[in-house]
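For this view, one protein chain was removed and the others were kept in their places.
Labels A and B are assigned to the chains in the order they are written; within every chain, residues are numbered from 1.
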Amino acid sequence: MTPGTQTMFLDVQDLSVTFSTRRGIVNAVRGVTFSLAKGETLGIVGESGSGKSVSSYAVMRILERSGRIAGGQITFDGIDLSSLTNREMRELRGREISMVFQNPRAALNPIRKVGHQIEDVLRRHARATRSTAKAQAIDALKAVRIEDPEKRYNAYPFELSGGMCQRVVIAIALACDPRLLIADEPTTGLDVTTQKVVMELLADLTKSRGMSSILITHDLGLAAEYCDRIVVMKDGQVVEAGDPKALFADPQDPYTRRLIRSTPRPGAQIGDLVEPPVPSPTRPVLGAPLLEVRSLRKVFGHGAEQSVAVDDISFDIREGETLGLVGESGCGKSTTSSMIMRLLDPTSGEILMDGRTMTDVPAAKFARDPRRGSLQMVFQDATDSINPRFTARQAISDPIRRLTDEKPAGRVEELAAQVGLPEALLDRFPHQLSGGQKARVGIARALASRPRLLILDEPTAALDVSIQAIVLNLLAELRADLGVSYLFVSHDLHVVRLLCDRVIVMRKGRVVEEGATESIMRAPTDPYTRSLLDATPIPPAALEPQGIGPERHSQATV
Amino acid sequence: MSPTPIDSRQRGFLDHVVYVLGENPITAIAFALFALIVCVALFGPALAPYDPMESNAARALEPPSADHWFGTDNLGRDVFSRVLVATRLDLMISVAAVALSFVIGAAIGSAAGYWGGWIDAVTGRFVDTIMAFPLFVLAMGIVAAMGNTVENIIYATAIINLPFYARVARAEVRIRRDAGFAQAARLSGNTDLQVLAFHIFPNALPPMMVQISLNMGWAILNAAGLSFIGLGVRPPTAEWGIMVAEGANFVVSGEWWLAFFPGLALMCAVFAFNLLGDGLRDIFDPRQRT
Partner (left out) sequence: MGPRTKLVLHRTLQAIPALVGVVVVSFILTRMLPGDPAAYFAGPAATEASIAEIRDAMGLNDPLPIQFLNYVRDLLGGDLGNSLSTGQPVVEELARRLPASLELTLTALILSCVIALPLGVAAAVHQGRWIDHACRSLVTAGVSLPTFFTGIVLVYVFYYLLGWAPSPLGRLDFVYLSPPEVTGFYVIDALLIGDVETAMGAVRQLILPASTLALFTLAPLARMARAAMLQALSSDYIRTARAAGLGEGQVVFGYAFQNAMLPVITTLGMVFSFMLGANVLVEKVFSWPGIGSYAVEALVVSDYAAVQGFVLAMAILFVLLNLTIDIIYTLVDPRTREG
């Protein structure tokens, strides 16, 4: 796979990176080899801990203090980077190779005007003098399509939105016309619509300037959409590399296969996400309306600082139904779920269960209400949602003891079996469990009081896609077995589609669209819903459901 | 609860403690020093070779010797015995003061952090008012106003320690108030008080333990400082601060041991508590290491 290594623009051969930690030496990157041609965009894809970011830091030689390049060779445009002195390397950074990071707000000096931060780079690489710096910095802001660049020049990072900050970071990276840009998860933490804008901007700028670029991401769909070639990493090693189409059509490595399969995509059913695929669990028969939300409204603050988080929304959930609540950060979906969960009192409006109002009991007193047990929730971050001083058993027993007449002994084991948590793990503390195991504990705890409605608050947002696929399947199975209703809160329409009968799209506290999942996905009527759908990157149409038919009979064992 | 979880957790915890002690032998020294101080406080009077109050004009102002390890003072009293015996009083004052301010500070800080609103506003104003004084000066004023007794030294030291606990408790409770596990606890049927007491407070305790240790050293310093300027303990009671104050007059004429040894004891005690605090910080929260 090295047709003319000499001509490669960036060539990484057998790279190893080690970190010295409390537990000894950790091999974060082990013998990684990849290369990049001029003008090419390379995607490095992997889940957390795969060593994808560390490899690029090694290329830039900006590893943190405890990290060390233990072996291998990095050649950039014919120069052996490891032979350069620190001073020479600093000359190269920013001028020849630049980098864009995730979490853009933190990536900018909080107490320095963004214009000055761009000037620092320009003047460092002698691209500008004192007199021309300001004009050039404004040009750089213009290049990343920031409106009103003269005014933004004087802004501090805290005065800009996340997407805007990322544009500034890109402006800094591109200020000196480097020939290689490394983007490390540049859109993680941004909303999908902002992600789209930032990715388009990066693609346009690198194309128009003839730059090479590396996109590091956990999102296969994103890499497939924007990259010419993809390298898949796992546990510090490259497991597969190649053209995205070919990779998706015929993945060679079992890990790549699983990764591709786990990525939610059009056409795939929930059972198709696991390797090997399973038949998707049946959906329960819909019954009478269980929960009714009537003109719900929530206002925070007083007087001039008032902000309306939720603005007059109404909807129903029937027994056995799964309703998706979709929207970007700040749309009011979390506030809505907190109110339904009776953790927060609405400013006005009503929430009814079985036709009887629940809002007569204030949230502060609801913990002792007999209906507490019938409304439960699975939280976004499983790690954060389990008391660090409780074992899994204690966490699951807590609601049993407080909300039911049952004895925890026996019932805990029953729940563990339901969610597929091995009994041996019950006496472990959260820090001794994996992300997927913690998610199972969270689900078991939510089911402990035999709820009728379960709010799933982005239950998979913090998980890697392969774990997400397993958890989604578990949720579908539980629904089929228990007939419980779900309110599935998410920012990702493609995930919502897998599980939900109906969808509500929220924006700025209001419902902009509501309807059956399939029809909204196929023909959204609201422009905002359409932009949400468009913005989500879609992997190449591979692994069609019919293509995997023969494997269907095998059982999933995770 | 079955014993397995405790075992596995404790083994991990003990490993970690052993690791921290091995990594930083100074922490081990601090633990040893701390144990020594506690022993001396408990058994000091029994260990002292002489009666700390018995004067002997014939042997006044003798430098350290085999008979009198730390020399004798201007009344011929054995400095070593006095230093040993003083440990209990100094430790008692600071333990009492720290315990008092921990209990009150943790309670009001937790309430302020959990409920916010007017409780937070009122306690915040109260704490700010204490902090508006230079703390040692406030302690001086309190003891001067309330009367020059050992109990009042304890109260004054407790008052000036209070803001630290209230602030730590408030901050630690506040960051966990809306944490997922606190929300989950509410959903599991815990009332607010139960969420605070059983779920949030145990998790906020480790940082407070660190604060206790660091404050203990500071409390000893303050109490000794107050007696150094003539507040609280009165002669001829053996107490480190007052011994240094009495010995100070002899330093300019070269009789250094009168002030030096009680000062050294004081320093070692404070040093032990400060190191202990750093060690506890390493054990409980490796991320906060500085």
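The working rule: contacts are C-beta pairs under 8 Å (C-beta built on N, C-alpha and C of every residue); 3 or more make two chains touch, one makes a residue touch a chain.
A quick note: this is a predicted structure, and the numbers were derived from the prediction, not measured.
Enquirer: Taking the entire complex into account, which one of B:V103, B:A144, B:I175 or B:A197 touches the absent chain?
Expert: Residue touching the chain left out of view: B:A144.
Enquirer: Determine which one of A:R90, A:R209 or A:R450 touches the chain that has been left out.
Expert: That would be A:R90, which touches the missing chain.
Enquirer: Given that one chain is not shown, which residue among B:W69, B:F198, B:W256 or B:F284 touches it?
Expert: Touches the omitted chain: B:W256.
Enquirer: Using the definition of touch stated at the top, determine which of B:P49, B:G116, B:P202 or B:G230 touches the missing chain.
Expert: B:G230
Enquirer: List the residues of chain B that touch the chain left out of this view.
Expert: Residues 26, 125, 128-129, 131-138, 140-142, 144-148, 217, 221, 224-225, 228-231, 241, 244-245, 247-248, 251-254, 256, 259-260, 263-264, 266-267, 270-271, 274-275, 278, 290 of chain B touch the chain absent from view.
Enquirer: Please give every residue of chain A in contact with the chain that is not shown.
Expert: 60, 62, 64-65, 90-95, 98-99, 101, 103, 106-112, 120-121, 124-125, 156, 158-159, 169, 172-173, 175
FYI, only the chains that are shown with their structure count from here on.
Enquirer: What residues of chain B sit close enough to touch chain A in their complex?
Expert: 1-2, 4-5, 8-9, 12, 19, 23, 179-181, 183-192, 199, 202-203, 286
Enquirer: Give the list of chain A residues in touch with chain B in this complex.
Expert: Touch residues, chain A against chain B: 22, 341, 343, 364, 367-368, 372-373, 375-377, 379-382, 384-391, 393-395, 398-399, 402-403, 427-429, 432, 442, 445-446, 448-449.
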